[in-house]
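With one protein chain removed, the remaining protein chains of the complex are shown where they sit.
Chain IDs A and B follow the sequence of writing; residue 1 opens each chain.
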Amino acid sequence: MDNSPQLFQYVLSGLSNGAIYALIGFGFAIIYNATGIINFAQGEFVMLGGMLTLFFLVFLSFPLIPAIVLAILISTVIGIAFERLAIRPLKNATPLSMVIITIGASILIRGIAMLIWGKDTHAVPAFSGNDPLYIAGATILPQHIWIFAITLLIIAANKIFFNYSIVGKAMRACAYNSQAASLVGINVKTMVLLSFVISSAIGSMAGIIIAPLTMTSFDVGIMLGLKGFCAVIIGGMSSGLGTIMGGLLLGLLESLGAGYISASYKDAIAFIILLLILFVRPEGLFKQKETERV
Amino acid sequence: MLKKMLGLVVSMMVVGLMAGSSFAAPPIKIGALFSVSGPASFLGEPERNTAEMMVDEINKAGGIKGRKLELIVYDTQADATKAVQAANKLIKDDKVVAIIGPSTTGDTMAIIPVVEKAEIPLVSCAAGIKITDPVKKWVFKTAQNDALAVARIFDYLKKQKIAKIAILTVSDGFGSSGREQLVAQAGKFGIQIISDETYGPKDTDMTAQLTKIRSGGAQAVVCWGTNPGPAVVARNVQQLGIKLPLYMSHGVSSLKFIDLAGPAAEGIILPSGRVVVANHLPKNDPQKKALLNYVDNYKKHYKVEGDHFGGHAYDAIMLIKGAIERGGDSPAAIRDQLEKTSKFAGIGGTFSYSSQDHAGLTSDAFVLVQIKNKGWTLLK
Partner (left out) sequence: MLQLFLKNGLVAKTTMTKEKREIIIFLIFTLAVLITPFFLRGSYFLNVLVFIGINTMLAVALNLLLGYAGQISLGHAAFFGLGAYVSGVLTTRFGLDPWLALVIAAAVSGVLAFIIGFPILKLKGHYLAMATLGFGIIMFIIFNETVAVTGGPSGLSGIPNIQISSLIFDNDWSNYYLIWTITLLVMLLSINLSQSRIGRALRAIADSEVAARVMGVNARLLKVQIFTVSAVISAMAGSLYAHTMTFISPASFGFNFSIELVTMVIIGGLGSIYGSFLGAAILTILPEFLRILQDFDIIVYGLMLIIMTMYLPGGLISGLEQIAGFIGSKIKSRGGSHA
C-alpha cells in the first residue's frame, strides 16, 4: 500500500494545528518581550475568543463579522483590565509572583466563564461550510484555510507594525532596555499596556478561528495555552518567524508522533521537546544569538 | 428509689414515643457524592440535579412512611482525595444512613474501604466493573457495566459479519475501562482488533489516529468516550472521508452529542440506556412509565433533556427508598433490603440484586440506537 497520502495527511493536520500553536505563542512572545512576564493566562484569552463568538453568534444570533469583532473587543478590554488591576500595581515583581498572579488570573477568568456559560462544550458553526477539500489524497476543511490565511495575515501585520511604525519600534525599544527607552521619552507603561492589548486580541483571534474545528468550552484554554508556550520556547521567544516555525514544527512532530509512535503520548512528545530545547538550546532553535535578558 | 427511677424512665419513654408520633420525626439523612465540577461534571451535574429533584418529589408526596428525606450533597471534583474526605464527613459528621454516588469509578474505588469499614451502604453511580466484581458487602451500583455495552455492540457486529475492527478510546477512566472490555471480549465474538488507538480527554484533533486506522484495513471503527471527544472523532471521520461504519459507546447517548457532532453524527450506532428512546418503546416495556415520567420531570425542572447519567442517580434514590420502605432506616437493614431488590424497573434497566450480584442488570439494560435526522431510532 502506498503510504504517501497517509504521510501527507499527517503533515497537513500537523501544520494546521501548528499554525494555531504559533498564533497563541505569538501572544506570549509579545507580552514577554515588552515586560519579561510569561502570561500564564494567555490560554484563557483563546477560550474567551471562542466563547464570546459563540455567545454573540449562536445565543444572540448576531451575524458572523460583528460577532467576531465584538469578541475581540471584549477580550481586549479584559486584557486591559487584567494589566491595570493585577500587573501594573505590582511593585518589586519577582518571576515567582508574576507566575502566581497570572495563574490566579487564569483560574479567575476560567471560573467566571464557567459561571456565565456553564460547563458544557458547544459547537460553533464553521465560517464557510464543512465540505472537505482534497489535496493529493489528503483532506482539509475550509476552516483550515481560514486558519492559515488569518495566521499569515496577523504575522504580516505584526512584522509591519514592529518594524515600520513608530509605536512598534518604541515597543521593541522597551523590550531591549526599558530604562533607556524611558530616557528617550518613551512611555514604558503605555507600551506594556499596549502589549497586553495586542496579545489578548491575537489570543482571542486564535480562539475564534479554531472554535469551529475544535468546539469550545470554558476550559479549553489550559492545554492550548501550554502548547502555545512550547511553540514560543522552540522559537526562542521571538515575536517573528521563530515562533511561527516553532509552532509549525511542534504541530508537525505531534502529528507524526501520534501517527508513527503512539497517540497516547502525543502531549508528552510536546513537553519532551520543550524540555530538550530548554536543556540544550534555551535560546530557541531559530533565534540567532543576540542580547540576553538578565 | 429504684422503682421511682424506673417509673420516671418509663414515663419519659412514653412521652417521647407520643411526641414522636405527633410531631414530625427527624428526617432520614442520605448522603450523595457527585463530581459536580471538574473533568467529570457531565456526570455529576445531571446526577445531582436528578437526586435533588427526586428527593423533593418524595418529600412532597409525604416522605417515606411519614418521614422526610434529607439529601446532603458534596462535590468530589473527580478527585479521590476529596471523595474520601467527603465520604468521611458524610459518615462521621452528618451521620447518613446510606450514600449514593460517586459519579466516577475512581472515586468509588477510593471510598469503598471507607464505607466497608463504617458499614454504610453505598449505591454507586459509576460503571466500572470492578466496583461490584468481586462483590463487596456494602457496595451496590446502578450504572450499567461497560461489559454489557461492549457485548451489545459485538453481538451486532457479529450479525453484520464484521470481524476486523479498529478501536479508538479516550485515556480517562471511562475510556480505559471500555478499552479493557473491548479487548477482553473481542475473542469471544470472533472479532479481531486491528488498530488500538487512544486520544486524550482534551484533544481537539484526532485525524492522526484516524488516518492510521484508515490504512489498517479495519471494517468498522468503535470509539469509546464521553463528550466532546467523540464528536471530534465523528467530524474528523467525515473530514477524512472515511467510509467505515462508526460505532460509539453509551457515553454519548445524549442530544448534546448530536448537537456537537452536527451532520457527522448521522448513521452512528451506539448502545444506550432506554431513556433517549422512551417514546419509541413498546407499551408493555416495564421501564416505560418510569422513563417517561423522569424525562418529563427533568425537562420541567431544568429546561434541558434528562440523560441516562442522571438516571443512575434516579435509580439509586429509588432503590434506597424501596429498601427503607421495606426494612426501616438503619444502615444494616437498608443493605439487607437492597440485596433483596427484585425486578425494580428504573431508568438504567430492571434491577434484581442478590448476594452474588450487586450490579443487578443484564445485557437487556442496553438497546442499540442509531442516529437519524438529528434523533434516535431504535435498532432491532
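As a working rule, a residue touches a chain if its C-beta (ideal position, glycine included) is under 8 Å from a C-beta of that chain, and two chains touch if they have at least 3 such contacts.
Predicted, not measured: the structure shown is a model, and the values here were computed from it.
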Of B:46, B:63, B:128 or B:331, which sits in contact with the chain we cannot see? B:128
Contact partner of the left-out chain, one of A:226, A:244 or A:258: A:226
Which residue, A:7, A:107 or A:256, contacts the hidden chain when the whole complex is considered? A:107
Could you pull out which residues of subunit B are in touch with the chain that's been left out? 36-37, 39, 74-75, 78-82, 84-85, 88-89, 91-93, 105-106, 109-110, 112-113, 117, 128, 130, 171-173, 175-177, 198
List the subunit A residues touching the unshown chain? 32, 37-38, 86, 89-90, 95-101, 103-112, 114-115, 222, 226, 229-230, 233, 264-265, 267-268, 271-272, 274-275, 278-279, 282
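Assume only the chains that are shown with their structure count from here on.
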Report the residues of subunit B in contact with subunit A in the complex, numbered from low to high. 37, 41-42, 45, 171, 197-200, 202-205, 207-209, 211-212, 214-215, 227-228, 231-232, 235, 238-241, 256, 259-264
In their complex, what parts of subunit A are in touch with subunit B? 1, 3, 6, 9-10, 13-14, 17, 119-123, 130, 132, 134, 139-141, 210, 213-215, 217, 219-220, 222-223, 254-256, 258-259, 263-264, 266-267
